[in-house]
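Just one protein chain is left out here, and the rest sit where they should.
Labels for the chains are A and B, by order of writing; each one numbers its residues from 1.
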Amino acid sequence: MTATTSSSAATATPSPLADATRDEASLRRFLHGLPGVDQVGVEQRAAGLGTRSIKKAAKLWAIDTAISMVDLTTLEGADTQGKVRALAAKAKRPDPERPDTPQVAAVCVYPDMVETAVEALRGTGIHVASVATGFPAGRTSREIKLADTKIAVDAGAAEIDMVIDRGAFLEGRYSQVFEEIQAIKAACGSAHLKVILETGELATYDNVRRASWLALLAGGDFIKTSTGKVSPAATLPVTHVMLQAVRDWFVQTGELRGVKPAGGIRTTKDAIKYLVAVHEVAGEQWLNPDLFRFGASSLLNDLLLQRRTQADGHYSGPDYVTVD
Amino acid sequence: MSDRISVAKTYKLYIGGKFPRSESGRVYPVTDTKGKFLANASHASRKDVRDAVSAARKAFGGWSAATAYNRGQVLYRVAEMLEGRREQFVAEVSASEGVAAKKAQSLVDASIDRWVWYAGWTDKIATVLGAANPVAGPYFSFTVPEPTGVVGVLAPQQSSLLGLVSVLAPVLATGSTAVVVSSADRPLPAITLSEVLATSDLPGGVANILTGRASELGSWLASHGDVNALDPTGAEPSARADLAREAAGTVKRVLTVPDAEPDWTADADISRLRRYLEAKTVWHPLGV
Partner (left out) sequence: MGIFEYAPAPESRDLANLKSHYRPFVNGEFVDGSGEPLKTINPATEEVLAEVGTASVSDVDTAVKAARKAYTGVWSKMPGSERAKYLFRIARLIQERSRELAVLESLDNGKPIKESRDSDVPTAAAHFFYHAGWADKLDYAGYGPNPKPLGVAGQVIPWNFPLLMLAWKIAPALATGNTVVLKPAETTPLTALVFAEICQQAELPPGVVNILPGAGDIGAALVGHGDVNKVAFTGSTEVGKAIQRQIAGTSKKLTLELGGKAANVVFDDAPLDQAVEGIVNGIFFNQGHVCCAGSRLLVQESIAEELLEKLRYRVSTLRLGDPLDKNTDIGAINSAEQLAKIKGLVESGDAEGAQRWTSPCPVPERGFFFAPTVFSDVQQSMRIAREEIFGPVLSVLTFRTPDEAVTKANNTPYGLSAGIWTEKGSRILWMANQLRAGVVWANTFNRFDPAAPFGGYQESGFGREGGRTGLEAYLDV
């Protein structure tokens, strides 16, 4: 069946679920009516899938796929144009001595660095993603969040990673969170929207499921675990819950939405565990950069080292990959 | 004939999994029962007590949250390490207590076996001391014993290893963490025990061992607001009432101990385990 990713302009909720978003009370009833998530059960499934042994051709495929899913990220107060240009160069040629290495999916920066990134990546096909809406805390006014988004979009960002208002969510003001996502989605224009749930602050898997559905109902193209600025950031069980949400969304609506775990994914071994989770929880369709991304910075170098190890037949070392 | 010069060991404190000297810089000479110099031991201060309590508190979360099975495995591993160091302990106990090698050997063997006895208790405590409570109502009620927290232990003055093991192992078996003040005059086996603990899988801070004087440090433990229970065994009988009074300031659980040091070779019972446990009772209705 052909999948439809949600259109950018309209925020029309697919009809089986339109009732859920009619008003605050309906939204609350819907979200609170979702099945609970048993903590021990989900953690056990995540741990069990983590024992899958992925070797040889499957491992090579997984490494290359993971590389192609990386949103190479720098989100520091000390970011400069030089830093962003260095990152862009890395994105284009992750391993200069192995030109058959795939490119990453995107480079992710703050709004005021978008212009630099766009310039540096012109013609490469690598997207520029920008955080927005008062990232990472999101503790500011609607006006400022919209303006923040506009800066990024106007500068050429093809993807916007917004943060939800966790305070409003924890207060139960679901409509406010919902409307804010809709508003940002509208401000994105043709850019695609990732909605950061900040799962570490949501604290329970039940909340992660509810927030996932809230973001999907509001039109988010991707749901994203974390800003990477709060610990815990991405974890396998949390990602399981989100993968289940996008699968359930697909079964109910026919629409394909994506998932992005971000923060704390440092090794190839971890990345492969995530790919196994995508494969077995959501399904094969999600095993591509249109529907799954890794928000990471140091992961890329470990992927490159492992790629070399598989190809060369011996362990590699950090001097053989570039520092950018 | 040239006798090889041995490399003498420096005996330090054991806090947070590491071996620092006393922050006071003090040491005191330790001799065998005939007055022959054995080593300079660190003379722990109140600040060392403070640091040890802090380490014990920090370690409590992880140690008490570990499964009883895991704690049992770790404690059994300690026994394996003790067994491996048998000869060293025999020599140290013999020198410290002035007993012949054969007697020292039986004391060391008893210490290892006692440690094994406590290791096997970890996953049985809840069964023996917990309960399902047959309350008169549509409720499921159960009582589980939980570790009390940080336990301050004044180890016996005479029995340098067996007595020490008998007061320390029960603390750890319950899932509590310990700050131990060793025998003042016979502290060396305590530090060798610390080395055993450090090389087993016991997380740093679960047991902390300070060499020094119970008469000086006891009241700092007894009055400390972050210590939950106190074993006053190593204190002078005349000082125990004062310690108990100080402990009352924070409603500590204080172990009742006989005036004279007991015969540690007698079979242990579970009175120490019980003292370091809190009973938590939970209720929940039954209904559709």
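The rule we apply is simple: a contact is a pair of C-beta atoms (placed from the backbone, for glycine too) under 8 Å apart; a residue touches a chain by one contact, two chains touch by 3 or more.
Fair warning: this is a prediction, and the values are worked out from it, not measured in the lab.
Residue-wise, the contact with the chain that is not shown comes from A:Gln244, picked out of A:Gln244, A:Thr268 or A:Ser297. Within the set B:Val27, B:Leu82 or B:Ala119, the residue that contacts the chain not displayed is B:Ala119. Looking at B:Tyr76, B:Phe89 or B:Trp220, the residue that reaches the missing chain in the full complex is B:Tyr76. Considering A:Arg28, A:Arg52 or A:Arg173, the position touching the chain not shown turns out to be A:Arg52 (whole complex).
Residues touching the missing chain, restricted to chain B, are 68-69, 72-73, 76, 113, 116-117, 119-124, 126-128, 140, 270, 284-288 (touch as defined at the top). For chain A, the list of residues touching the undisplayed chain reads 35-38, 40-42, 44-45, 51-59, 61-62, 65, 244, 251, 275, 279-280, 284, 287.
In this text, only the chains that are shown with their structure count from here on.
Rounded to a whole number, the gap between the C-alpha centres of chain A and chain B is 50 angstrom.
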